[in-house]
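Shown next, in structure tokens, is the structure this report addresses.
Apart from one protein chain that is not included, each protein chain of the complex appears where it belongs.
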Amino acid sequence: MHKTVNQKAWLFVVPVVGLVAFNALIPLMTVVNYSVQETFGDNVFFWEGVKWFEQVLNSDRFHDSFLRQLAFTGMILVIEVPLGIVVALSMPRKGPWVSVCLVLMALPLLIPWNVVGAMWNIFALPDTGLLGRMINGLGIEYNFTQQPVAAWLTTVLMDVWHWTSLVVLLAYAGLCSIPDAYYQAAKIDGASSWAVFWRIQLPKLKRVLTIAILLRFMDSFMIYTEPFVLTGGGPGNTTTFLSIDLVKIALGQFDLGPAAAMSLIYFLIVLLLCWVFYTLMMRGEEQ
Amino acid sequence: MPEEQNMAKITLQNIKHSYLRQPVESQDYALKEVDAVWSNGGAYALLGPSGCGKTTLLNIISGLLTPSEGRVFFDDNDVTDIPTIERRIAQIFQFPVVYDTMTVFDNLAFPLRNRGVAEDKVKLRVNEVAVMLDLEDSLKRRASGLTADGKQKISLGRGLVREDVNVIMFDEPLTVIDPHLKWLLRSKLKELHQQLGITMIYVTHDQTEALTFADRVLVMYDGTVVQVGTPVDLFERPGHTFVGHFIGSPGMNILPCEIRDGAASFAGNVLQTASPLPTADNERVEVGVRPEFVRFDDSGFAVEIVKIDDLGRYKIVVVRCNDSTLKMIVDEDIRIPSESPRISFDPEYTRLYTDGWVVE
Partner (left out) sequence: MGIELKQVSKRVGAEIHIHPTDLVLDAGGFNVLLGTTLAGKTTLMRLMAGLEAPSGGEVWFDGKNVTGIPVQKRSVAMVYQAFINYPSFTVFDNIASPLRVARVARGEIRTRVGKIAELLRLTPMLDRLPAELSGGQQQRTALARALVKNAPLVLLDEPLANLDYKLREELRDELPKLFQDTGATVVYATSEPLEALMLGGHTATVHEGRITQYGATAQVYRTPNTLLTARVFSDPPINTATVDKQGDTFVFGDAAHWPVTEKYAVLPNGIYTLGIRPHHVTVTGEHADGVVVRGIVQIAEISGSESIVRVEVAGNSWVSRSHGVHPFEVGDTVELHMQVQRCLYFDSGGELVAS
């Protein structure tokens, strides 16, 4: 609201503009260029218009991987957000255990994504992995390289293991910023712990949770490395999410035109869903 | 209206509290030793500077804190270990607490609904309280959209809707309220106290708030209660130089005093005081007199005027005598002598203090 007019300030923006151009705009325009033409290499291009877009949008293959993607993202959000809140609620608010808990929580976040994939691959192998052998030892037949359900479960579990901490840390920070007076007032008003959660903690966490959900949504919707290392999109195509499919088309089949069209559609979907999420979460905030 | 048997006498017995696990010296205690008895339906204030232990004491009464030592009684029942919710108290905090997602109505209804009160009764009570607090027009609004004074009224209203409340406690409730609204809200509290007759305890560092609100004021300093009394007691008969200094604006003049030949004197001038002469002679003796009780008097002793502040209603005149400066309050109609001013103290309100405590 209060702004000082200072033309020199624009100078500070120049590096960012340059970086964004180099990082985002130029590659994006290249992709746009590919998405409307046919090429066989050698820099020979034929104009194709919106043909690739039509093809992608009408293909069953795209529909399937899109639905798989939605299902995966939905599932991990439904698990990670409530779980994150519960863990954050159960963490101590003061004392020496605070830092211990925080470090333990942060650990999974520090591991490189491909390492996470490899770890879980080894961990869950039915014959040699600890998890795989234990489950089979219980008499349940489990082989994530063969059974679609097992593959899904393992992928979801891996993501929950890797990323719930992020939700925990954000929610914990949100909880710590609620003044004591609120809890004291609630005690005096005779509020149950459920009411305290529903009427004080959750409303106060709203902003933080919006950020957590957005971050987890974007990340999981574009997930590539971990399932690629864990299952490689299999068995069959059962864990082939959008990004894995995209890579298969672009680099496996070298169909650059359809791949470019798919990238743009993918990009627009992420953008649209983010906007919808944000608007829904922030509705009623401004009054 | 709360019924008679709901109210309680509050007794604090040898209350001590430390936030440390193993307190050793008296410095470790936020409350050093507090004894007090508060009767039904009174209006009390706990007055003191920040860090004097007044909020700690309040939280001990409400049960949000358990004292390290001592007992709390409501009537004859020892409630020291009884949780807040069973103590039937209401507390209003410095920063207004409202439940953001609820309407004003739901906020006011919240304590009743939590206690399983029937919905038609809830409606009746909430409307009654809303009328008392002039909130009836905003009942349907979301509580988060209200101004600070509106929110503070809701906090108060959540205490008032309950019919079982023994005592309502206020922890610096006007801190975030605009000055010109403070007056109104304070009047409202006073009015409610007279109307409902519920015991109210008001914690503040602001002497005006304490003195205007309470029938009895406890002045706290460094973890102890230095004086308990009516506003008039505290003003006219401060029991300790701290009370004299802290209450009144400007505070009491505290001047060096000599006891010689069976008389008290200040800067070589013999004074008439309301105190007997102190007996032990090795203690530090001071004389205390409020600026209100110093006046220009041709038969008094000579002083030099240092400064005059015109505050409209009255003037504060700073005068010097030997090495001491003192302040006097002079009404706007009174002429200030331009040459060789002389002043005197009103003997009825001039007292001697040894080591800070009044001689009586």
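Order of writing sets the labels: A and B. Residues in every chain begin at 1.
Everything below uses one rule, namely that a residue touches a chain if its C-beta (ideal position, glycine included) is under 8 Å from a C-beta of that chain, and two chains touch if they have at least 3 such contacts.
Owing to the predicted nature of the structure, the values given are computational and were not obtained by experimental measurement.
Participant: Among B:Phe246, B:Phe296 or B:Phe345, choose the residue that contacts the chain missing from this document, as touch is defined above.
Facilitator: Touching the chain that is not displayed is residue B:Phe246.
Participant: Check the options B:Tyr44, B:Phe170 or B:Phe235 and report the residue that touches the missing chain.
Facilitator: Checking each option in B:Tyr44, B:Phe170 or B:Phe235, the one touching the absent chain turns out to be B:Phe235.
Participant: Taking the entire complex into account, which one of B:Phe95, B:Trp183 or B:Phe301 touches the absent chain?
Facilitator: Within the whole complex, the residue contacting the unshown chain is B:Trp183.
Participant: One chain isn't shown here. Among B:Gly116, B:Gly262 or B:Gly312, which residue touches it?
Facilitator: Within the whole complex, the residue contacting the unshown chain is B:Gly312.
Participant: Provide the residue numbers of chain B that touch the chain removed from this figure.
Facilitator: 49-51, 178-180, 183, 186-187, 190-191, 194, 205-208, 211-213, 230-236, 245-251, 292, 309-313, 333
Criterion: only the chains that are shown with their structure count from here on.
Participant: I'd like the Å distance between the centres of chain A and chain B, where a centre is the mean of that chain's Cα atoms.
Facilitator: About 56 Å separates the centre of chain A from that of chain B.
Participant: Give every residue of chain A touching chain B within the complex, in rising order.
Facilitator: Touching chain B: residues 179, 181-182, 184-185, 187-192, 195, 199-200, 203-204, 287 of chain A.
Participant: Would you tell me which residues of chain B are touching chain A in their complex?
Facilitator: On the chain B side, the touching residues are 59, 62, 64, 83-85, 89-91, 93-95, 97, 99-102, 110-111, 114-115, 142, 144-145, 155, 158-159.
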